[in-house]
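Everything below concerns the one structure shown next.
Missing here: one protein chain of the complex. Every other protein chain is in place.
When the chains are written out, they are named A and B in that same order, and each has its own residue count from 1.
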Amino acid sequence: MLNYTLGHYGYWFTLVLMMLGLYGMLLKNNLVKKLIGMTIFQVSIILFYVCSAVKWGGKVPVLDPVIGAADPSKYINPIQHTLMLTAIVVGVATTGVAFALVISIYKRYKTLDEVVLLERMKNDNDAD
Amino acid sequence: MMLINFLTKNSPVLIPILYLSMGLLIPVIAGGRRHRLAWPTIALVILIGLSISIFNIFAVIDAGKPIHYYMGEWVPPIGIEYVLDHLSAFVMFVLNVVAFLVIIHAKDIVRHEMPGKEVPYYGLISLMLAGFNGIVVTGDMFNLYVFLEICSLAVYGLIAAGEKKSLVASFRYLVMGTLGACFYLLGVGFLYLTAGSLNMADMKAIMPYIYNHPTTIIALAFMALGMALKMALFPLHGWLPDSYTHAPSTSSAIIAPTGTKVGSYVLIRILFFIFGIKFISEMLPVAHIIAWMGAIAIIYGSVVAIAQKELKRMLAYSSVAQVGYIGLGIGLANPLGLIGAVLHILNHAFMKACLFLVAGNLRFKIGHSMISKFNHSIRKRMPWTMAAFTIAALSMVGLPPMAGFFSKWYLVMGTIKNSNWIFLAVVLISSLLNAVYFFRVLEKVYMKPLNSGSPEESDENTKPTEVGLQMLVPTLVLAVGLIVIGLLNALIVKGILAYIVPLAGM
Partner (left out) sequence: MTIPETYTSLIPLWAVLVSLAAVPLILISSKYRNLRETWTIAASIIKFGLVLSLLPGALANKTAEIKILEVFQGVDLTLRADPFGVFFALIASGLWIFTSFYSIGYVRGLNEHKQTRYFASFAVCLSATIGIAFSANLLTFIIFYEILTIATYPLVIHKETREAIIGGRKYLVYTLTAGLFLIAAAAWTYQIAGTLDFKAGGLFSDGMLTAKNALPLFLLFVMGVGVKAGIMPLHSWLPTAMVAPTPVSALLHAVAVVKAGVFGVIRVVGFVFGPYLMREFGLNNILMTLAGITILVASLIAMRQDNLKRRLAFSTVGHLSYVVLGAAMLTPSSFTGGMMHIAFHATMKITLFFVAGAIYVNLHREKVSELDGIGKVMPWTMGAFTVGAIGLAGIPPINGFVSKWYLGMGSVELGNLIPLAILVISGILNIAYLIPISYVAFFKKGEKLEGKGEAPLFMVVPLVITAILSVILGIFPDLFFKFYKLAANIAVSIIGAN
């Protein structure tokens, strides 16, 4: 049992991060904090992938002339890493768009608190 | 001849490349002083995309089996491949034809609602279409996530373009949408762990060996959840009403018919083509749950739509209900239900595009689309727009010979085949609910007010103004198209959709 828990510590940590992220997204009122939660959630998934690439006794997936390329179990799996490069980029882009929105919202409504924001939106008769 | 060969061999990949490159090139072509070039460029690009998608349909029917394209000549399962099969070609066509008609309509209204922002706006539209078409045609599950995010980011931008309340709506959609995409990514991760491949066709072959793994079940759950959120299946629809209502008219008109459809497409792909019907209906009750979510969505969406005072918001909740139809069709897990769901993708795209274009016309000419302020004068000033609205409304209610009747007919037959009497009742009752909220608008517009001769009415009567031809023709083409695809639906089913059924393993 202990072996199991210790052996999968990466995944447990991922789980904790995910819950933190969800907590931030759902339960925080400040828009920026929601974004932080969202980013943490995305990062936890990246961590999940990276954790899953690990193998016992595996080396970094750069071709080592000593070991050679014949036995794949000597290197950890590079696929998840490459996928996560893409995912990181996607995360960056999403964060960029999100902050652009946050800035625009602040410019218009002068607040970043969701409760106050909803109040001010109700009175915003200029819009549809 | 060589051109045809070239087009056929590369058919899966042409459209995403087209839109991706043009998305980057539009600011270059139409930058600075040349911003008037933006609209003609995007219209031309979408026209080319539409032609290629029509060609693709014929290419697939000719070939009889899916067409594969390997990116960079790397062979799957290591390489990423693009697959064009009947379902992909069909959905691609729907996306592009609706986009084309909406973009023709868009020229004046974009200038009117978002002056000075045309260049980035059309660039975003191109990126969004790149994302949609990429999702539909890719054969690799991670590649799908990439395109999903591409189109989502573009959509967040398009919705927010209206400034005002759409900013918050877009933010909310951003948070929820990213959550959904992350769930999908998580599901893919689990699946990769068990199967070792990311290629869809490969996954299908490996599936029988990994059915009993708990990881597979988790993967299915996460992927389905993520896609249900993207397609706004109840109860994950919360982002939809605000987004569609507050977005600029063109954004609503182009996103509403297409965005949720792409989510439905992905759901069909992962449920039927990757996991297989045995897994989702016999071993796990996934199909059953989705059918119930769809059924509740139908009733919920229709009932809440009745309570709406503003036309676009009413249409948004109506969309929630219509997505429920597709969900129900998917969840029935029999050929008739699946054909009904896919046919409804086409029908609903046309209907919603027509309705949102009408809303755009109304906003353009009379400045608002509040139902409570509609009156008789609209019928006099915009007769053709209201005629298109009437046809689309009758189609939504499900009256023949419009298209809506036929997709409902397939769903009815699907529910009877499974002896699901509750679902049958849900589909039928929803017609009545749809009739309530559509006829309310029709009554307001077509009947004289009870105290006729009220001053504001006679004032506005003096200037009958219909929208210009450029905005009117797409609206009418979509409306007439509803009647045409209704009558010709057997052709569509026999020609394309019938091939999907064996591919789905039924």
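As a convention for this text, contacts are C-beta pairs under 8 Å (C-beta built on N, C-alpha and C of every residue); 3 or more make two chains touch, one makes a residue touch a chain.
Bear in mind that the values here come from a model prediction, so they are computed numbers and not experimental data.
Peer 1: From the touch rule at the top of the page, work out which displayed chains the omitted chain touches.
Peer 2: Per the contact definition above, the missing chain touches B.
Peer 1: Using the touch definition up top, pick the residue from B:359, B:435, B:471 or B:496 that touches the left-out chain.
Peer 2: For the chain that is not drawn, the touching residue is B:435.
Peer 1: Please pick, from B:371, B:473, B:487 or B:503, the residue that touches the omitted chain in the full complex.
Peer 2: Within the whole complex, the residue contacting the unshown chain is B:487.
Peer 1: Considering the whole complex rather than only what is displayed, give the residues of chain B touching the chain that is not shown.
Peer 2: Spelled out for chain B, the touching residues are 394, 397, 399-401, 405-406, 408-409, 412-413, 416-417, 424, 428-429, 431-432, 435, 439, 443, 447-448, 450, 487-491, 493-494.
We take it that only the chains that are shown with their structure count from here on.
Peer 1: Could you grab the centroid distance between chain A and chain B? Build each centroid from C-alpha atoms only and quote it in angstrom.
Peer 2: 28
Peer 1: List the residues on chain A that touch chain B in their complex, please.
Peer 2: 25, 31, 34-35, 38, 41-42, 45, 48-49, 52, 79-80, 83, 86-87, 90, 93-94, 97-98, 101-102, 104-105, 108, 117, 121, 124, 126-128
Peer 1: Given the complex with chain A, which residues does chain B contribute to the contact?
Peer 2: 142, 145-146, 149, 153, 156-157, 160, 163-168, 170-171, 174-175, 178-179, 182, 185-186, 189, 192-193, 198, 245-246, 310, 312, 368-369
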